[in-house]
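One structure is given below, encoded as structure tokens.
In this view, the complex is presented without one of its protein chains, the others remaining in place.
Let's turn to chain A:
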Amino acid sequence: MVIQDLKVLICDDSMFARKKMSMTISALGISAVYEAADGEEAVAKYKENKPDVVFMDIIMPRITGIEALKQIIEFDPDAKVVMASSVGTQGHLKEALRAGAADFLQKPISDEDTKAILENAAKGVL
């Protein structure tokens, strides 16, 4: 798959964080970019759009990113969910990887990190 054909879901309660990442992803020529503002919305949007990659924040109102990750993996065990959070503590890392996260990015996330994740996803090696 070429990178431009990827479908990407960004889940973060910070509109600023979503817009910033969305801008980076759009600049790579990807047009199918979806956004969710909390864990619940992320699960719903995942089911609706079946994105190839999900960038998921952890600290969010209603249900956390970890809980949303669990629900997405339960729905689709092959889902590629990358945790994109400010709290990359040992505890959160372990919990996320145990729940089936494909990778973990510590905020602030650079454009290069986002690009590397998407390139790997396009190659099928995420």
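Heads up, the rule we're going with is that a contact is a pair of C-beta atoms (placed from the backbone, for glycine too) under 8 Å apart; a residue touches a chain by one contact, two chains touch by 3 or more; residues count from 1.
Rule of thumb we're sticking to: contacts and distances are computed from a predicted model.
Asker: Would you kindly match the missing chain to its UniProt protein name, picking from "ABC transporter permease", "Chemotaxis phosphatase CheX-like domain-containing protein", "Pyruvate synthase subunit porC" or "Nickel transport system substrate-binding protein"?
Answerer: Result for the unshown chain: "Chemotaxis phosphatase CheX-like domain-containing protein".
Asker: With respect to the chain omitted from the figure, which of A:I3, A:L28, A:I73 or A:V87 is a touching residue?
Answerer: Only one of A:I3, A:L28, A:I73 or A:V87 touches the chain omitted from view, namely A:V87.
Asker: Would you indicate which residue among A:M15, A:A44 or A:L97 is in contact with the undisplayed chain?
Answerer: A:M15
Asker: Suppose we count only contacts with the excluded chain; which residues of chain A make the list?
Answerer: Answer for chain A: residues 13-17, 19-20, 23, 59-61, 85-92, 106-108 touch the chain left out.
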